[in-house]
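Here the complex is missing a single protein chain, while all its other protein chains stay put.
For reference, chains read A and B in written order, and residue numbers begin at 1 within each chain.
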Amino acid sequence: MNSNRSTMATNDSAETSHQVLTFCLGSETYAVDILLVQEIRGWAPVTRLPQAPIYMLGMLNLRGSIVPVIDLRVRFGLEQAPFTPLTVIVVLAVHTASGRREFGLVVDSVSDVVDIDAAELKETPSLGGKASVELIKGLAAVADRMLILLNVDELIRRDLEQAQAPAMAGAA
Amino acid sequence: MTLEMDQFHSGFFEEAFESLDAMETALLQLDPGAPNAEAINSIFRVAHSIKGGSGMFSFTEVASFTHTLETLLDELRAGRMPVTRPTIDLLLKSTDVLRGMLQATQRKSPVDQQTVADIQFDLEQMLAKRPSAADTAAVVQVAPAPTNTSLSSAKPESLRPKQMTWTIEFRPTARLPEPGADPSRVFCELAELGTMALVAHADKLPAFADLDPEVCYLTWTITLTTELTSEAIQNILDWAEADCQLRAEEPASSRPDPAPIASNPPPPPPPSPPPATNLTPTGDAGGNSAKAATADSNSIRVATEKLDELMNTVGEIVIAQSMLMQLVDGAEPPPVDRIRAGLIHLERNVRELQESVMRVRMLPIRSAFSRFPRLVHDLSARLNKQIELKMTGEQTELDKKVLEKIGDPLVHLVRNSIDHGIELPETRIAAGKSAVGTLFLNAYQLGGSIVIEVGDDGAGLNLERILSKARAKGLVGPNDSLSNEAVANLIFQPGFSTTEVTTELSGRGVGMDVVRRNIEELGGTVELRTEVGKGSSVVITLPLTLAIVDGLSVAVGGEVYIVPLVAIIASLQFKRGVARQLAGVGEVFLFRGDYIPIIRLHDAFNLEPRCHDLDLGSVMVVECDGRKVGLFVDELLGQQQVVVKSMETNYRRIEGVSGATILGDGSVALILDIPGLVRYAAERSAA
Partner (left out) sequence: MITDPPVVLLPTRSSVRECAALKQQLLALVAYPEAVRIDVTDVELIDTAALQLLFAFCRERIAKDLSTIWQGDSPAFRAAATAVSLQVGDSAGPSSHSACQHDA
């Protein structure tokens, strides 16, 4: 169940309407800019990292590249779900100031691609507790659903890039 | 010229440029006091072979120049002429000229006749002054004065150097440097080239109260009459921190000799320039641009072993692919898992191919280092400093693209060390150091990075002054306390480096923020270490696109880790009771007479080990910086060569891990950072 995208884009889209890939975490439906999605693949074993946060599952071999994988359920405060053959990893590729980064997000399942009008994006009310509000760009209503748009830049900044202060003094 | 001849030419040029580089290196190492006969011989052979080759291809200008060069070298190797410093300098200039001639010939563009003629004249002058048998102690000075020997009078008139008058508009751009690099030094050097007149202009001076003493508001017009070439003039001007406009005029025009102005009357108008062509020095006949050119060229030299490896991998791919085809073409539909296994095998081979090709792009850093002996030689002579250059690790390989971009930052750092780091001999002696300063360049691989160090044993930086300046600039809060490293690295701040560092290093302090930006664009980091009175070093860390490490794979808590072989001293099986607790340190054991600490890797990495008893697993003794540590693992798996993948490309640096690799089964294994773990052990016991 692997599909590839060959085009990569920066996270900023100047168009008013853009397409997003929707996926499920628990009972919520999330969405991410389709241009950032490199591929969708099934679950594969990852290598754990020492002293990593609980949502950082480890490193995956993606055709020779070492790619970190984040458990998005855990990241958003939901209970960890067991990994089955139906579990899906959404691999994103993003151009950042520090270069091109690939990383994977473990989600429950992937839905469809929908169009979102940027003008219709609503602000995220403070959900008080569970979800990490900083990682959300906004909310969009499409048909009967409410889509929670993922803020990929913020996710990269917080979880993937080098922390600003090194963990230990004199970290080489 | 026909196409077939062209292909022979390229071989000749390639060899010639390489031989010239070797010649230059040999010349730089020649000691006039104790000249090495073999070195002189090899230099002679270079000239001889270039003469032969160029004659064969009818490159007559090159052949004729090289002939004169060869004659002089013959005298030197036969001992009929002494090897003196002026001789060596002239020979160095000749290699520059020859390189320029070969480049022009290669490009089929005209050779710079004037430059060639000038140096040729100097060579002949030197030959003419060869001492008689009785006069062995004479030191020969090259002077463009007419001599009475038949050699010079036989020279055709067209080659005799003419007197030219040059006008130079000199506008210092940087803040005024230390007395050693004062504009007046430039003027003195120019004056040595011929007859010089100097006119100062003070029109840009502001009101006294507004005057910034470190800014040079004065500009000068220099009028220089000399037989020497524009190149000789440009050589001197290149080192000055100034905008220089150089114009040539024929000496025929009678000009009033402008007297130096008194400080009182308004400055006289500069001599009106006759309609001479504006001479911007073209691609210099100097060698440094040529050296840079070869590094930037579109081709690359590859060691044949790398190509053999490529061939092997391609062979394996062919086999894997044909096996798959056989499976698919077979009578019954083959089981899916066998096809899958075949595809995995193929994928592995393709990955190996990819890595082999990347390895082809790796070149030794030697070519980036090669310009420095000459640079250090010239610059230290100019500044009257004695500097010894030590380079190590030139065989360390890095990607071609990175190699091309690392040159400029390294030049900046070397110049900084020479200009501001290393003190004048008198100062050094007064400080109890040897008169000769050391500049070192070091390159080595560390995990998935390459480390390049540029350092000196000079004056170091005054950290307190940097800190107080930073506080004054608001870069550091009044109550913030910074480690020494943090203070030193303040000079990389953009605003800071152009003003404050200029004061601290009393000079340019040029481009530290530019250096850092260049390195960061390559994905690397740069750090400054300094100690007042002892010296400074800049440490550049660059991610390697490809690194291979010989490692020992070990199992810990169900995960596989790789330990770099180079760090391992021994691996042991423990007996019961060998380990003991030491207060304040933790678990230790006796190894070759010392108690060394034990790190239980499963603890450090938060894993559940196969067993907790030390005698049921293995302990590997690793060493770093003289410190030893015992690593407790579940079991040793085997030795293998692994390709290091950087963690930072897609994630971040992790303590204790220096990279990752992909094992044969496709899984990811982490490579241990031994220096980090050793440090962790030390800090843990200190805590």
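Assume contacts are C-beta pairs under 8 Å (C-beta built on N, C-alpha and C of every residue); 3 or more make two chains touch, one makes a residue touch a chain.
In this text the structure is predicted, and so the values were computed from the model without any measurement.
The chain we do not see here touches B in the full complex.
Contact with the chain not shown here comes from a single listed residue; of B:Leu102, B:Met126, B:Ile168 or B:Val199, that residue is B:Val199.
For the chain left out of this panel, the touching residue among B:Leu211, B:Ile344, B:Ala431 or B:Val532 is B:Leu211.
From the options B:Phe12, B:Phe44, B:Trp220 or B:Phe492, the residue with contact to the unseen chain in the full assembly is B:Trp220. Listed here are the chain B residues that touch the chain not shown: 175-179, 182-184, 187-188, 198-200, 202, 205, 207-209, 211, 213-214, 216-218, 220, 260-265, 506.
The rule we apply is simple: only the chains that are shown with their structure count from here on.
The mean-CA centres of chain A and chain B are about 42 angstrom from one another, to the nearest whole unit. Residues 347, 351, 354-355, 483, 485, 523, 559, 604-607, 645-657, 660, 662, 666-670, 673, 675-676, 679-680, 683 of chain B are the ones that touch chain A when the two sit in their complex. Residues 45-52, 58-61, 63-68, 98-99, 101-103, 160-163, 167-172 of chain A touch chain B in their complex.
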